[in-house]
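Excluded from the complex is one protein chain; the other protein chains are retained at their positions.
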Amino acid sequence: MNGLNVKFGYRDNFLGDIRPVDELIAEYTVLDGGKAVINAGAMKHKEVNDVLREVALRGAFEITVNNVYGQRYIGTRLVLPREYKPVKIVINNFPGNDLGMFLKGHQIIVNGNAQDGVGNTMDDGEIIVHGRAGDVVAMSVRGGKVFIRDNVGYRAAIHMKQYKEKLPVLVVGGTAQDFLGEYMAGGIVMLLGLNLRESEPHRANYIGTGMHGGVIYLRGTVEQHQLGKEVGVRNLDDADREIVATYVKKYCEHFGGNAEEILKGNFIKLLPVSLRPYGKIYAY
Amino acid sequence: MYSYLLPEFTIERSEDKCIRCRVCERQCANKVHEYDEDLNKIFSSNELCVGCQRCVALCPTNALYVHPRVYDYRPNSSWTRDKVQNLKKQAETGGVILTGSGNDKPYRIYWDHLVLNASQVTNPSIDPLREPMELKTFLGRKPDTLEITFEEGKASLKSQLNPNVPIKTPLVFSAMSYGAISYQAYKSLAMAAKEFGTLFNTGEGGLPEHMREEFGGNAIVQCASGRFGVDSDYLNSAQIIEIKIGQGAKPGIGGHLPGEKVSANIAETRMIPMGTDALSPAPQHDIYSIEDLSMLIYALKEATNYEKPVSVKIAAVHNVAAIASGIVRAGADIVAIDGIRGGTGAAPLATRDNVGIPMELALAAVDKRLREEGIRHKCSVLAAGGIRCSADAIKAIALGADAVYIGTAALVAMGCTLCHKCYTGKCNWGICTQDPFLTKRLNPEITSQKLVNLLKGWSHEIQEMLGGMGINAIESLRGNREHLRGVGLEEWELNVLGVKGAGE
Partner (left out) sequence: MLVQKHFESDRFIPDKEMDACGLFGVMNTKGEKFGGSMAINAIKNMKVRGSGLGGGFAIYGLYPEYKEYYALHIMYQNKNLDAKRRVEAFLKEHFYVVYDEEIPTNPDVALFFPPIVWRYYVAPQKKSEDQAIPDDEYVVTRVMYLNTNVDDAYVFSSGKDVGVFKGVGFPEEIADYFMLDKLYQGYIWTVHSRFPTNTPGWWGGAHPFNILDWTVVHNGEISSYGTNRRYLEMHNYYCTLHTDTEVLAYAVDLLMRRQNLPIEIVSKIFAPPMWDAIEQMNENDKKLFTALRMTYAPLLMNGPFTVIIAHHNEMIGLTDRIRLRPITAGAKGDFVFLSSEEASIRAVCPDLEIAWTPPGGEPVVVRMNSQDHLLSVKKSI
């Protein structure tokens, strides 16, 4: 438009100025047998993951990462050779987007809030967030467990799926924003509503819209108009109560709280009405 | 409700040729033909026929003739047969009209208005049968420059290169997922790609575990909105990872693999329970913006330890050039552009026929834009959507593509007759169906040979045309629009394509 559409070249915001991993380990990492402590304060996204991978390959299985402020994909590159056992990563305090994306069996503990895309397309493992999390938590998760102490943002558990023994679980202590469980195709979502006042409904609208598999357990109240048209409301049966109790206890193990008190609350169960919500919209 | 729809095809059977062998009856999944024992006669129901010509092709005595019915209603240029039939169909069902395969509307096909050059006098043409004629192509990001060290007069490479994948011919099978097509068809593509030294694309339906070791080296795996079967093993098994943003046949919408097609094997590959709908949302819900795309690109690079090129496939839409620039800046190593004539297993007719732009124009615009911004070398460009023959492919390369994706052409090579009924799951050719009775008609050993033959034939033709132009390496034609001229195109079209009119 201004005749200025000239060559500008390309600036790599992600891969530019990445320091060699050995240098980073020497400067910012204390490696002591199976334990490692990484100071990520001055590290870029890729640098943190370079270091994580390297210390894991050198045998660390309990890794603490300090001074994390928004670095992405923590845990994603830990695709380790078979002989390595899963590692435990403690993050202090604020990891960036796509925490534990594609995670393969490791455990991640966050002492702080997490952002968008926690456990995105995760395969297996466990993510425990001592705080809240942003949008699309546990998106397309196909295995493993995600525990969020407080609230989650939009579109949590969107398109979560299950297959045989792979049964993903998302447990949220607080409430969620809209489109919880959208397109959900399998797995278990639990929303405990612990930070809501008595009789205050959950904050999400369009819960379970397009849901065609899996189950959502909701503690607390929710109005009919908050639910997507593809879900039905049921009461819990004994098998449900057992599942709920299991994960509420797990939740309390991670974050404290009285499991029995929580279990006294009113739970409902949301199920898809059809495995084929869109089977009838076409003219053949 | 009594249907007011008229049959689309007429079946004629010469009774004197018909030997009542009942092949037609067995071959038709639409149950068009039925043998009456009492009368010793085969009856055919025209209204069930989709015109796939399976029965015609297999009739041992050539007794059958299936042809489209002429327009039976009062002729009308505005209210064509399609429009009237679809209205009736919708009145009966209240549904969205589905279709399969690619756009059949008469939008201008620019390939048919572009002609290639050949050497005469000033520059010798080359004979590919006896002289070297190189088609080898590398897909991936190329560096700005190279760092070379000289020691004792010996030069060695110091730079670290970005991952690149070589292919022996600039023809790559485009994304067709296991689920959309049968296992036999899927495996045929994989086998042919492996044998010929090129790539096939798994689509978003996953890559069965037992195929990974053998065919991973020739696979492009997709990470799409459904994330079916996506885990780090899957990603790491392939050569290239493709993020599917859009598809030329249905830009802007997702896909539904109906539950009845989700068999045990497909369920295992996609990692979802048998019989449930496999829904691919329209967007990837972690990508609502270009910086989100960047986030996924680097997530995939993280998951594969920066060892694989990441491709981003988009449908050709209005702002395709700007979008492609954003994609390259977001970190993609390959940009795939799928034009309005690209195929699909199922799409709403309204979308397939009306959304998107022709790939030729999109490709020319993208290539130009990337060059103007000085980032063309940062990515390879794959052109897809309606490449019908080697000439289309070579013209695409001259317009700026590194390689082309072929989908429909490969299906036709396997037997497809473009009946556009892929969405019914009753493909009599065993391609777009999961019915074991139908899929066993396709033998991967034989079908893959047909695909290899296609690659061989096209590659040879490309070599012939290249040689004619006096070029002996495909890279010298890439973006070399001097070797194209337009015929019968308007000024603005020539401008967008960046080619001169013939004789200019």
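Each chain gets a letter, A and B, in the order it is written, and its residues are counted from 1.
In the analysis below, a residue touches a chain if its C-beta (ideal position, glycine included) is under 8 Å from a C-beta of that chain, and two chains touch if they have at least 3 such contacts.
The model shown is predicted, which means the values in this text are computed figures rather than measured ones.
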Listed residues A:25, A:138, A:176 or A:231, member touching the removed chain:
A:176
Touching the left-out chain: which of A:29, A:49 or A:115?
A:115
Which one touches the absent chain: B:21, B:96, B:290 or B:418?
B:290
Touching the absent chain when the full complex is considered, from A:96, A:125 or A:143
A:96
Specify the residue from the set A:64, A:107 or A:151 that touches the hidden chain.
A:151
What residues on chain B make contact with the chain left out of this view?
288-292, 294-295, 298, 319, 322-323, 325-326, 329-330, 373
Residues of chain A in contact with the chain not shown
1-2, 4-8, 11, 13-14, 45, 68-70, 72, 93-97, 112-113, 115-116, 132, 134-135, 150-154, 174-179, 203, 205, 225
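Here is the rule we go by: only the chains that are shown with their structure count from here on.
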Centroid of chain A to centroid of chain B, CA atoms only: how many Å?
35
If we count contacts the way the header does, which residues on chain A are in touch with chain B in the complex?
5-10, 12, 14-15, 45-46, 49, 53, 72-73, 76-77, 79, 97-98, 101-102, 104, 116-117, 120-121, 123, 136, 139-140, 142, 155, 158-159, 161-163, 166, 182-183, 185-186, 210, 212-213, 275-284
Note: in the complex, chain B contacts chain A through residues 86, 89-90, 92-98, 225-227, 230-232, 235-236, 256, 258-259, 267-268, 271-273, 275-279, 281, 285-286, 294-295, 298-299, 302-303, 305, 328-329, 331, 372-375, 378, 423-424
